[in-house]
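Quick one: structure below, then a few questions.
All protein chains but one are shown in place.
Order of writing sets the chain letters: A, B and C. Residues in each chain are counted from 1.
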Amino acid sequence: MKEISGYYDKEASLLSAVKSLRDNNIKIKDVFSPYPVHGLDHAMGLRRSWLPRAAFIGGAVGAISGFGFQAWVFTRAYPINIGGKPLMAVPSFIPVTFECAILFAAFAIVLSYLFKSHLGAGADNKIYDERATDDRFVVVLDTADIDNNEAEKIKSKFEDSGAMDVKYQD
Amino acid sequence: MSEISTREPLIEGNKSLKDITDDVFNPIIAKPGKLWFLGLMIAGSAALIGIIAIVLTIWKGIGLWGVNKTIGWGWSITNFVWWVGIGHAGTFISAILLLFRQKWRTSINRSAEAMTIFAVICAGLFPLIHMGRFLLGFFIFPYPNTRDVWVNFNSPLLWDVFAISTYFLVSLVFWYVGLIPDLGTIRDRMKTKFKKKIYKFLSFGWTGSAKHWQRFEVVSFTLAGLAAPLVLSVHTIVSFDFATSVIPGWHTTIFPPYFVSGAIFSGFAMVLTLLIIARKTMNLQDYITVNHIELMNKIIILTGSIVGVAYMTELFMAWYSGVEYELFAFINRATGPYWWAYWIMMTCNVISPQLFWFKKLRRSIGFTFFMSIVINIGMWFERFVIIVTSLHRDYLPSSWEMYKPTLVEVAIFVGTLGIFFTCFLLFVRFFPVIAMAEVKTTIKNK
Amino acid sequence: MTKYWKSIDSKIGQDKDKVQEKKITWTNRRNFLKLFGFGLASTFVLSRCENAAHKAIPYLIKPEEITPSMANYYASSFFDGDKYNSILVKVLDGRPIKIEGNNLSSISQGATNSITQSSILSLYDDTRYRKPKVNGEDSDWGTIDIEIIDQLKKIKEENGKIAIISHSNISPSTKKIIADFKKQYPTTEHIIYDPISISGLLDANKESFGKRLIPNYKFEKAQVIVGINADFLGTWLSPVEYTKQYVQNRKVSEDKKTMSRHIQIESGMSLTGSNADKRIIINPSEEQNLIANLYNYIANSLGKKEISASKCAIDVSKLGEELLKNKNKSLVVCGTNNKKSQLLVNSINQLLENYGKTISLNNALLTKQGNDKDMIDFMSNLKSYKGIVFFDCNPVYDYPNSEKLTTSIKNTDLTISLSTIPDETSELVKYVCPANNYLESWNDFNPKEGTYSLAQPCIQEIFDTRQEQVSLLKWSGIKNDYLEYIKENWKSEIYPKTNRVFDFGDFWTKSLQDGVVEIDVKSSEPKFKNNLSSIKLDDNKKSDLELQIYESVNIGSGKYANNPWLQELPDPVSKVTWDNYAAISVAFAKDKNLETGDVIKINNTIEIPVLVQPGQAKNTISIALGYGRTVVGKSGKDIGTDVYQLIETKEFRQYSLGKISFEKTLNTHELATTQSHDSMEGRDIVRETTIDKYKENTESGNERHKEIEKHHQSLYKEFKYEGHHWAMAVDLNACTGCNTCVAACSIENNVPIVGKEEVLRAHEMHWMRIDRYYAGDPENPEVVRQPVMCQHCDSAPCENVCPVGATNHSSEGINQMAYNRCIGTRYCNNNCPYKVRRFNWFDYNKSDALKGNLYDPHGMTLDLPRMVLNPDVTVRAKGVIEKCSFCIQRIQEKKLKAKLENRALQDGEIKPACQQTCPANAIVFGDLNDKNSEVSKLYEQKRRYHLLEELHTLPSIGYLTKVRNKS
Partner (left out) sequence: MENLNLTFKFSKKIKIVLTVLIFIGLAALVYGILNYSPEKIWSALLLNSVNFLTIGLGATFFVAVHAITQSGWHVSIQRIPEAISMYLPIGAIFMIIMLFGLNHVFHWIHEVHHDPIIANKEAFLNVPFFIARLIIYLSVWISLTYMLRKISKDSDVGDGQKSLIKSRTYAAIFMVFFALSIVVFAWDWLMSIEAHWFSTLFGWYVLSGVIVKSFAAIIIVLAILRYLGYMEFITKENIHDLARYLFSFGIFWMYLWFSQFMLIWYANIPEETFYFIKRIDDYRFLFFLNLALNFLIPFLVLVIRKFRRVLWIVTAMAVVVFIGQWVDQYLMIFPGTMKKVPTIGFFDIGLTIGFIGIFLWSVLYSLTKANLLSKNHPYLEESFHYENT
């Protein structure tokens, strides 16, 4: 037996279930819900995502390379008098620098997100219940190394917390 | 202490989670109505006319347009700025309103963002085709080449290239990131095998995992944080196209924020136009409620008034500056040969939105629809006034000229309207028009 | 990585040897791309090999004077039966491509007018006759000569009369040939007429001095110039020469604070009138009376006898006073073809003791010789002529009442036309013996007494044509070729008059090289015989509406109507292109409820659009000649309305009608003007002052310059130009607005012709324009003009905004365009405060990558007209912005030349096309870094300012304020 999953139709019962499972030191593999449930990440004890850092790094890289490229073009690669402006025309470089920063930051975070979450065109992730994207909440437990007894206990825990259904999976 | 119930519900009809899914999903599997096909046909043929006109322009030359030695930009850039402006509402709604925790945006952000993307496509078309040498348009990208020439980073038009393409890409990504969970919902509900496959592909393997949701929220919020200044920057840079110049009526420092608020103003108007039609034809009255419309109308008053203040400021400064050319440019706008354009602009943008101070009018669907079109017209004329009236009589009276659009220019404009509506009709047919997952977070009945 | 220098900038400071040492290495990325690109390109080229079947034959032995791509200049002469110009023809790779004025000639003094400039296109006129024709059918010279000689002989035998009709003929050799022809066919009469006749002037001079001549006017010597309906700066007699003279005493500087005063009395606003310090507006019918009154006033003041004349409405006392004050320093000229008026003018000049001072009867001008009487006689005896030879003239078009001639040509046995292109006359005649273009011909001229010049062919006959003289020689049975004939003639007639320093061979070579020979002819001034006592003034009554017919500056008599360059050149006053029009005054327009573009019907015969012209006499309509051609190439056909047929032929041809009727029709006709707004709107665009104020303070009128210079500051350092810093000074006081610079610029720089429809849409392409503004009373405004071309701003708003950097600044201060790089956003043009940039709206040059979209309404891209293109200047593709380049090709050429000769460039060596051809010397180009250059000196003038200088664009064009001689 590899996984046990509990099915809920209410956000409140889901949250209490997750809380009680965690109180009982049962490791939750994942929870599936049709929308981001407020407070679920706290309840599950998920750590804050590092994704914003990707955006920050992306933005910094974008800004520096954007500015550096412009400065290089104007002062090194092909210095040319345009409208009498200084070659190092810093105010002129700001817009492109800014756009590069935003573009790089946005792509850095989105690509990291997709990569980290194994999301992508044609990705084939396991779906526990098709209604999990509609109005069902699914709690999946990693039970690879527990025996039947314990599994029964878990099942009752699920049912106590208001699960509509509990499934075993091998 | 009173309960949180002091806030009115964002959507009506006491929907359950399932109701929401059904309401969004059903139109996608339902057979489209005759009205939809009729709309698609009209929009499609308009797009075709536009494409023909564009091909003709590229082949024969810009001489087919009414622009001339004095007025180098006519309808093309007017339309460009107009479309870019319209393209501001979507990202404004999803980014800035997200940052300001305005939850009511959830009902409208999906379609507003879609509109943004389509509007930016239409907008981006104009700078491309307004080039005399469209086929060499790739010169504007800084790519390495044998001659070692790069682009001119001093040029606002080049900034535009970066701004518009960044804006388009980021908006697209932002939109799509938000779409993924909803596409997952559709995938899971889709019965036909083929369609299921397509939606499976499009939904990127979404499962609804809590970790994904956590990241999803972080990504959405960060993207919003990035998109918010980006929205400002895009129209700011568009305004730089004019404001960096030395042409009286163009060179004025207020342009950046004034263009941005003008853009949001016109964008909201276009969102209203589309949503009022959509809520009626697609039975979304419960999601897009009168409250939503009223809130948007409030933003319209706000941005419209900012635009109005900017007009007045410009007018005052034209006098205060003591620069004769500047003063002339503004007198000429109001009383010169294009006085009618100026007064259409004034009436539509400054005077008529003030009617929204009346709550009754603000909450009237019919009146709002009418006003949304009035504002769209007004904002189009604003750009026309800025571009044409400033150029047609600038410094040397010897070069003063008049500008009259040709049929080809009109056809191209009609064509972009066609492209826009074609895209939008296809969007409402195949994509979830309401951000289901986000709406689901706002209801109490869960 | 090796670094190639991209501009002189980056080269400065680098070791010269080091630059040369750079080697192309294969490992270099850029070289790889280059080679890769070349490979790709050659694949395409090779795959199209079957098309490359042009036959090119290399020189076996290179001719000494020809270096491919290097231009040769040949001295020649331009004379079209009306105006004379000594010219240099620029021939490049066998093609004449440009005409410049000849510096050695005292008539052209290095300048030309717009017609001369543009005449080169007539060489490549696609409508030219390519072969002789008989009754409209192609023929060949052998056949046609036999037939003509047969017929001539037959007429001679029958004792029938033969007429050779020509315009004024100033060629000594041609005259001799005609004489020879007469010898052969003694019944021949040579009848001379001028389309724009000055017979009255010639006859008056004959009466006053016994010689039928045009005196030698010396405008530079006059302190007061009174022009009476004489457009001497634009069209009258020898405008280039007169402009050169006129400007001498109009220019002012810190060293010379005086200038002449110019009063113009006229009906329509002429180019000359628009330059006058004072304009007196009269109806044509008032003119003679006014002159008589003026005469009486002066005579009275000098205690001479008055003539009987009624009092005229205009007070002439002030005018008379001014003239009297400047006795022997004044000049009165009159352009009316009326002997009595001219006699009166002669007498005024005599009373003022101007003869010998400002007017000389020595070295008389010979360019117009026509006698109205001859032509009148000919027209009344048409039936008696058995043979008529039209010697390069077109009387069916340019002579009034020509229907008679038309019918008679059809009935005459032998009619021959020696025209180069089909015209109204040549289409009617039996034999068309097409003549060469003047650039394909030998010729000699005698434009002034004592001045001789040669014309030499600069290209072989393009078609199977033969110059007129050769035809006449042939028919006269003379075997000589024309060159030999000229040489002999010169040997016997002209050479002896010279001081004979050289032997004839050298004299001939030198004459040919110089183009002109000027011999001092000294004879005593003829005695003046005043017989005004018997004069009886014309009985002119002022009517409600009069008509004045004038010669337009650009189109002239209409001979060049098929020249699109001239058609597209805006009229110097009205700025109208591609049309003539009825100029009406502002008040008249208001009275009759007319607007520019309304079509009116005059005398129930012609329909013509009106143009509201400020400064037009209220009850006079002015219409230009030279339009309304019916048999002509595409460019001239049905352009405008012909008014030759309205001219009345009495004793003299009258170019004004005392009474006409008009009615407004419901039609309108759009006039394509290049300037739609006439007022400066009180802006500080053209700065002006008066001579009195200038004497007090040389800065007057230009006070703002100092004020603006005080605030001259920048957020960033200005670029330093270390080598040259090119700049131009334009003297607004010298510029007359004649437009020749515009023509020269367009020709030099391959500026495309766009046609009327495009001009109407403000799509004209001229790189430079002459802005003209009116100020003051619309009935009699003051006019200012300003040549505007790219200002080559050192802080150029246009350069900043080009996304691809296609326009940028050279290290010598030139705002340059890389056409290849331009993608045509027109952003630069929007941002140019001077609006000098031009966009290629269509494919005007057949240079577009996309096929089938050529926009060439006037056939400028046909094989023949294309030959006129200047290969040193890129032909611009569709969708590209272009503009004045300071004639960069000329700068480079002269720089290279100096470099090859290992010397420094000299000031004045480089002359842009506009400067080179300017008859007013208004434009000076040079190096600002050279403190001794002329342009630097002009920059020192307190009159110098820059256009819109408050914008801090730092233009490289300096304007010098206009100074008026008025109080």
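Basically, contacts are C-beta pairs under 8 Å (C-beta built on N, C-alpha and C of every residue); 3 or more make two chains touch, one makes a residue touch a chain.
Computed from a predicted structure; not experimentally measured.
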Chains in view that the hidden chain touches are A, B, C
Pick from B:37, B:320 or B:358: which residue touches the chain that isn't shown?
-> B:320
Given B:128, B:198, B:254 or B:402, the one touching the chain that is not displayed = B:254
Checked against the full complex, the residue among B:49, B:121, B:277 or B:309 that touches the missing chain is B:309
Among the options C:159, C:713, C:932 or C:967, the absent chain makes contact with C:713
Touching the missing chain, which residues of chain A?
-> 52, 56, 84, 91-92, 94
Can you list, in ascending order, the chain B residues touching the missing chain?
-> 1-2, 4, 6-7, 99-102, 154, 217-218, 220-221, 228-229, 232, 236, 240, 243-246, 251-257, 305-306, 309-310, 313-314, 317, 320-323
Note that chain C touches the absent chain at residues 708, 711-716, 795, 797, 800, 950-952
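Heads up, the rule we're going with is that only the chains that are shown with their structure count from here on.
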Roughly how far is chain B from chain C, going centre to centre by Cα mean, in whole Å?
-> 56
Between chain A and chain B, tell me the centre distance in angstrom, where each centre is the average of that chain's C-alpha atoms.
-> 29
What is the distance, in whole Å, between the centres of chain A and chain C, each centre taken as the mean of its C-alpha atoms?
-> 79
Residues of chain B whose C-beta touches two or more other chains = 148-152, 154, 156, 158
Which parts of chain A, given as residue numbers and ranges, touch two or more other chains?
-> 78, 82-83, 85
Which positions of chain A touch chain B when the two form their complex?
-> 10-11, 30-38, 40-41, 44, 46, 48-49, 51-52, 55, 59, 69-70, 73-74, 77-78, 82-83, 85, 89, 92-93, 95-96, 98-100, 102-103, 105-107, 109-110, 113-114, 116-128, 130-135
In the complex, go through chain B and note every residue touching chain C.
-> 58-63, 66-73, 127, 130-137, 139-140, 145-146, 148-152, 154-158, 161, 241, 244-247, 324-325, 328, 391, 393-402
Touch list for chain B against partner chain A, complex = 16-18, 21, 142, 148-154, 156, 158-159, 162-163, 166, 169-170, 173-174, 177, 180-181, 184-185, 187-189, 200-202, 204-219, 222-223, 226-227, 229-230, 233, 237, 240, 436-438, 440-441, 446
